[in-house]
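Only one protein chain is missing; all other protein chains are in place.
Per-chain numbering from 1; labels A, B and C assigned in written order.
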Amino acid sequence: MLDLDRIFSGMIRVLEDRVLPELTSGYARGQLHAVLELLENLQGRTVWGGPLLEGEAAMLDSLAAEAVAELGDPQDALAVRLRSFVADPPSLLTDRVQTGRALVCDLVAGGHADAGALAAMVDAYLTNDAVMKALGLKTSRLAEISQG
Amino acid sequence: MLDLDRIFSGMIRVLEDRVLPELTSGYARGQLHAVLELLENLQGRTVWGGPLLEGEAAMLDSLAAEAVAELGDPQDALAVRLRSFVADPPSLLTDRVQTGRALVCDLVAGGHADAGALAAMVDAYLTNDAVMKALGLKTSRLAEISQG
Amino acid sequence: MDFQAQLQTFLARVTGDPAASIEELRRHTQGFSMETMSFVGNWREAGALQKRRLVLRRQPEAGLLEPYDLRPQVAAMRALQGVMQVPPLLWFEEDCAVLGAPFYVMGFVEGDVPLPMVAPGAELPIPDADTREALAGDLAENLVALHRFDWRGAALEIFAAPSGLRQAAQMQIDVWRGYYERSRPGPLPMLERAFRELDRRARAIAEHGQVSIVHGDFRTGNFLRKDAHVMAVLDWELVHLGDPMEDLAWACSRLWRGQTDLAGLLVPRARFLELYRQAGGGEIDVARVAFYDLLGAVKMAAIMLTGIRAFADARTDDVRMAIFAHQVDGLNMVIAESLGLVPSLNN
Partner (left out) sequence: MDFQAQLQTFLARVTGDPAASIEELRRHTQGFSMETMSFVGNWREAGALQKRRLVLRRQPEAGLLEPYDLRPQVAAMRALQGVMQVPPLLWFEEDCAVLGAPFYVMGFVEGDVPLPMVAPGAELPIPDADTREALAGDLAENLVALHRFDWRGAALEIFAAPSGLRQAAQMQIDVWRGYYERSRPGPLPMLERAFRELDRRARAIAEHGQVSIVHGDFRTGNFLRKDAHVMAVLDWELVHLGDPMEDLAWACSRLWRGQTDLAGLLVPRARFLELYRQAGGGEIDVARVAFYDLLGAVKMAAIMLTGIRAFADARTDDVRMAIFAHQVDGLNMVIAESLGLVPSLNN
């Protein structure tokens, strides 16, 4: 996930260096300074979260639990990591999601999800997550961004 | 705590309605549209958090645990709430902090923290939290905000 | 009808000149509370052409001090003309139909408003020490004139009169507890702790003593000056009857000292108290000043919470209100200092 601090510092920099100098009215300048102060203080006081990420974390939890049951050899390194993830998931939401995603990547890369029940589970997670996140996107401003 | 969504929607509104119309260069307009798209999508994907809030939650945890030990009557309604907070804290960080703060407020309002060990504990929490959060503040832009 | 036309209609009515006109209408957005505009009014009065620069202050839709009632500040400014430096108050209109909200019109007063803020390492708003000293003296004289004014002889029925200084203290606690309870976004332990302490200290204040008109927001940032002279004390939204120590504590509060030890970025706190006494303000009650110092920090928090609430409820789109949500964190340190929880950094 992109570092949230970096997004804030990027927004602050462009607003301060490129947008502020073009403002002429005192009202707009005052409001932009307030936005800048807000962004500077949201930085460090906010973290990735919300229902989309919580939803993905929950899906990864169940996927990992089911994968533990499906994987044959309990001594397999991946099976060991999956069991540890199920038994003691990272407490920070972003860590939990990143660890879960890494496990799915390794299931796929290891060929465990090429066919059968595990393939269906992985595809169900990928599909549901993609659908939920796509629904959560706001209409893009790409046209305005490109045209200025 | 102020609703994070509301802060984002307020920033989006003022940037779109008051700042954007004053921009003349295509570059600044394109960049501001990108900032707007970022803010629109941070909304719903971020929550209050970070080290300051985590620190306060940890202090509230210990304060509650010590208060349980200090409060005499175990049947007292406040003592019951404190025990429940210690045994089963809310999983969401903001809920945990809000619940903990409410307990401290009730300790103070009920006179439990007027003197003695509980008073010292409450004041230590208040002082440490105030110092940490004040250190976390960025230099205010209030002068620029007022002058425009 | 646009705003300028509505204002012209108003001017025609109050001056009795149907040809009255206005020009150079400007909105000033510096304030966080009342809306402020300036304009030049032209009208004929007793045969002579008047051309006068005027200032209009209008009740905002939402803001830091809601709910708004313009009558006390208008009554105070009227009663105090000639007593101390106040702007000349010309007209007061309570009817919302005229300009959308109640407002009053004052004569324009020349001068600049030094702000009680200084960036780290930057020059003070008034760099010259002699000017600061003289200005502080003039401020203290104005404050003493206000506090010594015999309000019982003036038409100030709109003010609730406390029976004495203890009740005055309790009334102020009630006012700001009210703001706090209406606006807090959740439980705030530091404020709860401060209110409990204020209750305790108020009980120890003696009832007897002089009740005065209290400006309520007397500080750097709320007066116009020219060189070392106070031209007008502004921003009377918080005027009430109470303890003169309240204005003194507020003027000297940590809130208006930046990272310096200068009350209102003018002179050291002890020096301002001394100037007040020298101007005839009588003895300083240290315990009551300390009480109002704590009350002041709490009041500032309550004001910020009111702004945050107006923003949270989407009654205002002014994002400046939202910054108070993190600035309250800094205010907790000021409260902690007033409570004696942390050592005073400068006094």
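Operating definition for what follows: a residue touches a chain if its C-beta (ideal position, glycine included) is under 8 Å from a C-beta of that chain, and two chains touch if they have at least 3 such contacts.
All values reported here derive from a predicted model rather than from experimental measurement.
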Subject >> Visible contact partners (per top-of-document touch definition) of the missing chain >> reply: A, B
Original post:
Which positions on chain A touch the chain that was left off?
Top reply: 1-3, 6-7, 10-11, 13-14, 17, 98, 101-102, 104-105, 108-109, 113-114, 122-123, 125-127, 129-131, 133-134, 136-137, 139-140, 142-143, 145-148
Subject >> Touch list for chain B against the chain that is not drawn >> reply: 26-27, 30-31, 34-35, 37-38, 41, 45
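As a working rule, only the chains that are shown with their structure count from here on.
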Subject >> Chain nearest the overall C-alpha centroid of the shown protein atoms >> reply: B
Original post:
Where the CA atoms of chain B average out and where those of chain C average out, how many Å apart are those spots?
Top reply: 29
Original post:
Which integer distance in Å separates the CA centroid of chain A from that of chain C?
Top reply: 48
Original post:
Taking each chain's centre as its mean C-alpha position, how far apart are chain A and chain B in Å?
Top reply: 23
Subject >> Junction residues of chain A - those touching two or more other chains >> reply: 26-27, 30-31, 34-35, 37-38, 41, 45
Original post:
If you look at chain C, which of its residues touch at least two other chains?
Top reply: 29-30, 319-320, 322-323, 326
